[in-house]
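Note sheet for the following structure.
For this view, one protein chain was removed and the others were kept in their places.
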Amino acid sequence: MKPEEIQKIAEIEHDMRMAYKYRIKVCCSSGCIPFGAQKLLKAFEDAVKELGLQNVCKVARTGCVGTCSVAPVVLIDPGNHLYQNVKPEDAKRIVQEHVVNGRILEEFVYKNEAYFSKQYRLVLRNAGKIDPLRIEDYISVGGYSALAKALTQMTPEQVIYEVTVSGLRGRGGAGFPTGQKWNFVAKSTAKPKYVVANLDEGDPGVFANRTLAEADPHAIIEGMTIAAYAVGAEKGYIYIRSEYPLAIQTLKKAIEQAKSYGLIGDNILGSTFNFDIELRLGAGAFVAGEETAILSSIEGLRATPRPRPPYPAVSGLWGKPTLINNVETLANVPLIILNGGAWFSKIGTPKCTGTKCFSLTGKVRNPGLIEVPMGITLKEVVYEIGGGVPEGRKFKAVLVGGPSGGCLPESMLSLPIDYESLTQAGAIMGSGGIVVIDDESCIVDTARFFIDFCMDESCGKCVPCRAGLPKVREILDKIMVGEGTEEDLKVLEELSYLIKDASLCGLGQTAPNPVLTTLNYFKKEYLSHILDGKCPAGKCNIKRMEVVKK
Amino acid sequence: MTKNIYSNRLPVVQQLREANELSEYPKTVSDKRIILIDKTIAAYGYRRDALLEKLHVAQNIYGYLEKKILLHISEKLKIPPSQVYGVATFYNYFKLKKPGSHAITFCLGTACYVKGAEEILSAVEREFNVKRGETSADGKISIFVTRCVGACAMAPNVIIDDEMIGKATKETVLDKIRSLL
Amino acid sequence: MSERTVKLVIDGREVFAKPTDTILKAAKDNGIYIPTLCYLEGLTAYGGCRLCVVEVKGNPKLMTSCTTPVSNNMEVITNSPRLNKYRKQIIELLLAERTHTCSVCVANGSCELQELATRFGVDHTSVSRNWKRFEIDMTHERFVLDHNRCILCTRCIRVCDEIEGVHVLDVKRRGKDSSIVIDLDEPWAASYSCTSCGKCSAVCPVGAIYVKLKPLSETKKKELPEFVVERRRR
Partner (left out) sequence: MAKVKVATVWLSGCSGCHMSFLDQDEKIIELAEKIELVYSPIVDIKDFPENVDITFVEGAVANEEQLHQLKTIRERTKLLIAFGDCAVTGNVVALRNMFQDSVKEVLERAYVENVDHSKQYPTQVPKLLENAHPLHEVVKVDFYLPGCPPSAELINYVLNEILDGRKPSLEGRFKFG
């Protein structure tokens, strides 16, 4: 395939699309499928056929629009009307009214303007727009033109320059400047080099990467291929959680399509650049998402992290230079190449450019998947997009950054979301989980829940994390049944600092964050367990937890 | 005097074997399904790095990873058995014990936990006398716990034999399981 | 052999090291003590016990000296109140992790964990001790594997893999449930790959693997023979 052909496919696709007056798009992502999205798709197809509207109305699948709490959802173009909680039996009526009578069925319409107005969809630009299973759809919205531009008009150095200028930083959590990382790998002289796309999103309550893979797999592939061109790699791996069957299927299909179009493989777009992508499945290990553990896992070993240095950029997969990027980071790349790094650097804040996807869950009115510009405040996210805590309950805390994130109180809600501010507050960006908890939840119990998670997911290699986290949990358990002492709080804090400072990898180094932030912002609640024998949320002291005494 | 260490150990091995504490050696697997695993191994060109992929295939075929299967993979790929075992037990997804005929998976991700998944799980544990991660005595149900199935907006979620129950309550889940038995 | 061309400062002392040296090696060559436990010269560095962590100027993170190579003008601190506090805590955690009861242990008197506790003055554990019972494998005619005393330093795994070349041992499961495994979790006597060479018992820093009916002081090796180390380096 030649670069010009991409343009041609895009035009043909556009014409085909325009041939239909109405386009009905059914969300077929993991959020909607369990609630009958497949049946719904079929029902709409049947309804259109039954009413004889095949030439007027096109029914297609699409990716997640983010309003997962009202699943399944259907979008009707033109006008981008979002219908919520649609059942297969409603399909015919909706087609009849909307398409034939031109009347919008108000009872189904999603009426939460604020949910979308505060968002900025960059990474998820195509979610809800295209059919993720068709590469032609992706091409029709400008897909792979960035790859063509990079290969035909830019040198690898220029690509890296644009990414550096854009200010893009790693979306996997640590926020390392992407351009710098690419530069390290590009400078390494050893061959071959590898690119690894990290899709091992293991945080409980986070599903941003999965949504991206299900809604727009080609954005990942294109970003990866551009990255490979920039650093001089010929082989790439997408490492994905095995718990994401739909995302795996979607990506598999996308890789096949890209191969058959010659967009990956040998002599891509007629150039001398070769790049091949292989999908690798995880098997349920959160720690495998860590930068060096992912390498062990791809090599078929236990996913234990390795000490750095040597850094993966120098010695990664099989001791060769390896670029590891989160898929969300990679999905930004085509836009940066097309519009220029300077354009991208204007989005968000000067130090933290671009957007970030968050899974907003817990006790909010509108949970779902959102994408917001960096620098937005937590308040805007929780209250304006999320709609605040449901009636009758009181906001207590917001957990930012997944299981090893921080637990922030109401007074911190004006905090802007960027790497530095969050880290300073004791939280992390993490992979993008925001969980709101209300006054029904106990802070100690919440901290224990996260410690529990990290303890289960600890690989066991280094002592502070392996042996320290069970002790932290033991103390929290003790406090929860009212047997804690103030001395325990001191030990708890000291242990937390040890684990934070002396652990080998990011999992251990961030695992105590929930404890440290709750000790910092909610010490009163701990003390009320210890001194008054009372749980302010009324959750503890019911002795349902087995206290580890042995 | 040099001793043959192997022959010296035989009596102990014999005793253990009689007590049925050993998997059988030598390692022949007389099972046609094993061919499917062999094919995957060949498809990956006997590459050792794709061990996880092979374990996935084996588990898809057999439902769980028996020791003889692990040994077979170890022999075929020329990876030490302890290493295969170490990998298979590291990852939560691989099961080394035969699961029950109905799998009930509880999501204990943050969102589900905050919305009370733990209470539902405890109720199921009590009613059917099975602990999390275990299989009931009659082999009918297994309870698994997973950290996030990614449908947080519909929390709490329970998956019963591939069917997802969103916004689950104690009653809906218990009723559903009762209807299976 | 390369020359000592790298100049670095360890604890305020200017020292010279080979470019291939680690911080630990450079310190040791210059008589500066850094505690270690999982490290054994001649085996691949593991970086698991975290006792050898040091502060490197300009790096906010603590670095394991056994894995971090030296570089020119590096400034290293091996001994600070913070480091020693962490080391004490790590020793405490190890003592509390499993049933380490020195008075009834075969390694009493030749145990590296016990020595470290003495050296760092870890006179008690502020976290509660774990009294869970772990398995003891006494099936082998010569060796015993006692999981109650294992600290998961993986020296045995590495010596078996890298020097004996067999890889009989590995770690099973993960996190707090990790433990050493023989073949497919078989009793030692039934291992079909073990050559009964006994290297694992020689390098075990504690009393987890030992030779039956022999005093540990006789069977234990604190270091691998120098020529072995040299051959491994090549």
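Think of it as A, B and C in the order they're written, each chain with its own count starting at 1.
Keep in mind that, in the parts below, a contact is a pair of C-beta atoms (placed from the backbone, for glycine too) under 8 Å apart; a residue touches a chain by one contact, two chains touch by 3 or more.
All figures in this text were calculated on a predicted structure; none of them were measured in a lab.
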Query - Of C:T5, C:T20, C:T118 or C:S217, the one touching the omitted chain in the full complex - result: C:T118
Query raised in the report: Among C:S80, C:T101 or C:S217, which residue is in touch with the absent chain?
Result: C:T101
Query raised in the report: Footprint of the hidden chain on chain C, which residues?
Result: 95, 99, 101-105, 108-109, 114, 117-121, 123-126, 128-129, 131-133
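Here is the rule we go by: only the chains that are shown with their structure count from here on.
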Query raised in the report: Higher C-beta contact count, A-C or A-B?
Result: A-B
Report summary line: Rounded to the nearest Å, the gap separating the Cα centres of chain B and chain C is 32
Query - Inter-chain centre distance, chain A versus chain C - centres from mean C-alpha coordinates, in Å - result: 38
Requested in this report: Please compute the C-alpha centroid of chain A, do the same for chain B, then give the distance between them in whole Å.
Outcome: 28
Report task. Can you tell me which residues of chain B touch two or more of the remaining chains? Result -> 83, 86, 90
Requested in this report: Quick one: which residues in chain A touch 2 or more of the other chains?
Outcome: 285, 302, 456-457, 459
Requested in this report: Over in the complex, which chain A residues touch chain C? Could you list them?
Outcome: 285, 287, 302, 306-307, 309, 455-464, 466-471, 474-475, 491, 494-495, 498, 501-504, 550
Report summary line: In the complex, chain B touches chain C at residues 5, 8-9, 12-13, 16-17, 21-23, 25, 67, 70-71, 74, 80-86, 89-90
Query - Complex contacts: residues of chain B adjacent to chain A - result: 48-53, 55-56, 79, 83, 86-87, 90-94, 108-115, 122, 146-155, 157, 163-164, 166
